[in-house]
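The structure under discussion is supplied below as structure tokens; questions concerning it will follow.
One chain of protein is taken out of this complex; the other chains stay put.
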Amino acid sequence: MWGSGILKGLGITFKHLWERKITEQYPEERPKLYPRFRGRLMLNPEKCIVCGMCVKSCPNNVLSFTEARLKESKKKVLTSYTIDHQYCMFCNLCVEACPTNGLYFSHDFEWAAFKREDIKTVYEPDLTGLELLALEEGEKKSAEKEAEDKLLKGVNAMIAAIKKNPARALSKVVESEEEALKLSEILGDDESKIKKLAELMVSDKEKAAKVAKAFLIKGQKKEQEG
Amino acid sequence: MLETDFITINVGPQHPSTHGGLHAETVLDGEHIVDLKVHLGYVHRSVEKIAESRTYTQFIPYNSRLDYLATHLPTMGYCQAVEKLLGISLPERAEYIRVIMAELSRIASHMLFIGSLAIDIGATTGLIYCFRDRERIMDMFEMTSGQRLISSYMRIGGFNEDLPEEFYPAVKSFLDDLPYMLDEYNNLLTGNEILQARLKNTGILSAEDAIAYGVSGPNLRASGVAYDIRKAEPYGIYDRFAFDIPVGQKGDNMDRFVVRIREIEESARIIRQALKDMPEGEIKAKVPRVIKPEKGKEVYHRIESSKGELGFYIVSDGGEKPYRLHVRAPSFINLGVLPLISRGGKLQDLIANIATLDPVLGEADR
């Protein structure tokens, strides 16, 4: 009271006036970094086994990579690995997820750049001398082929089913069994029509139902005329 | 007869002392505040919506971005909520580490409160001293997790890294120096007659109003209600520690200031006990790699954050991402009383009121 508090405060500031200063003279004086300091996220490409755990664990889509297979051993290898640091939250989740400790935080904290693209780090491991399968392309082709094969198999099975038990097979596209029987009569032995309907039944059921209905109406008209 | 008129003035969102992006549309009669309207949303980052597109683990680093001044508290609230959802119990050591980190965060947050209050009422130097001391806590966070301000150290089910060796001497020396630091703040600020004249009997929030508005945390305790979730509904292992709940009498700005200073002491007490009792052993419970809580299960978990009752409400749809996550942000609810306590005061009181309510706009806007 009566100014004693003010005087105490003045005493404290006066004391600090002569004390050692706590300013860290940054560019000359380097900050003390602790072992766990999270600076720039780095990858040791040699350790990478291309498992993709880091990409799955990242909350902010910082990481992405491309891969290929070796021609002989069919082993996966890394072709490029991109770390887009501008989205990184330094949360350590990818480092924890990495099974081989290939990802780590360095102590590098000075990474000002003039362009956004410069913040990105792209690793392109040296793959000369290794024969690679063009993995992505090859896989895509085989996948397409597989799907085609699957479709063909399904269609053949469906055609067989229609021929064998038309009531049961066709009741999937029409409303009742009677209609199914009628449809089978209309279709008769017309292979091309059966094949078309079977294809549709495998790939697109709704369209198949529509086509079946159209066949029915056509058949009814023919009956009435005949 | 002179004609006078009210003037409407926008305090914020670009104003030196609005703690981020608070916008108070103020109607002034000279220097007296006639009316006040708070506009929020300038720091809205849709954290709750982001949670719906992240897995339970991936959402951890976003929590620190809610209340970035007390980094471990929101993370602890979220992790405990998910653990409650999964029915996991933590190893002893992990629980103790959590308490230490949480209380250190609380001290850091309250220290920043003292500093920002000091600078808001014009005592620039007070801020620097508080920051100097808070720096030591930031250093400790850097030792443990490598990050200073928004560190993601806690994980669902405990921790992935144990406390490093250099942490123990650091926290010990910090706790030893803490009384001297508080002495310094008290001599420089609390005892200062100008500060007392500015804070005493301004921004009075009665206990009834505080409860009616849902105010929680130190602001509620300053109004004389001894309600602390650490005592009322202990979470984690808080029932093992002995500590007092500092309570104010009137609920004015001075009470809110003093309660926080005393809370720093109580937090230090808790840390001392935790350091003494901490066992060796495991630091992480067994948690499935992909977290998929039961379908339709929901959980509400609340903790005593440095700002008040911080609650996490999580609904699961059986997938690996939360169906809905809601944060009960104490800053947001505490800001509701700002018009009530500021009306009839002076413009300068408004600044002090904002400072003592201690809102973090990142949390209020989410």
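Which chain is which? They are A and B, in the order written, and residues in each are numbered from 1.
Here, a contact is a pair of C-beta atoms (placed from the backbone, for glycine too) under 8 Å apart; a residue touches a chain by one contact, two chains touch by 3 or more.
In the analysis below, contacts and distances are computed from a predicted model.
> Name the absent chain as its UniProt record does, using one of the following: "Imidazole glycerol phosphate synthase subunit HisF", "Iron complex transport system ATP-binding protein", "NADH-quinone oxidoreductase subunit H" or "Cytochrome c oxidase subunit IVB".
"NADH-quinone oxidoreductase subunit H"
> What chains on display are touched by the one that is not shown?
Within the full complex, the chain not displayed touches A, B.
> For the chain that's not shown, point to the residue among B:Ile194, B:Ile211, B:Leu275 or B:Val315 touching it.
B:Ile194
> Where the complex has a chain not shown, which of B:Asp120, B:Asp252, B:Glu304 or B:Glu363 is the residue touching it?
B:Asp120
> By the contact definition given up top, give the residues of subunit A that touch the hidden chain.
6, 9-10, 12-14, 16-19, 21-23, 25
> List the residues of subunit B that touch the chain left out of this view.
Touch set of subunit B with respect to the missing chain: 7, 9, 15-17, 28, 30-31, 118-126, 128-129, 132, 188-189, 192, 194-195, 197-198, 346-349, 351.
Keep this in mind: only the chains that are shown with their structure count from here on.
> Round to the nearest whole Å and give the separation of the Cα centres of subunit A and subunit B.
Their C-alpha centroids are separated by 38 Å.
> Given the complex with subunit B, which residues does subunit A contribute to the contact?
Interface residues on subunit A, with respect to subunit B: 1-6, 8-9, 11-13, 16, 22, 33-38, 57-59, 89-93, 96, 105.
> Can you list the subunit B residues touching subunit A in their complex?
Spelled out, the residues of subunit B in touch with subunit A are 54, 57-62, 125, 129, 132, 139, 142-147, 150, 152, 155, 160-161, 164, 166, 184, 187-189, 191-194, 196.
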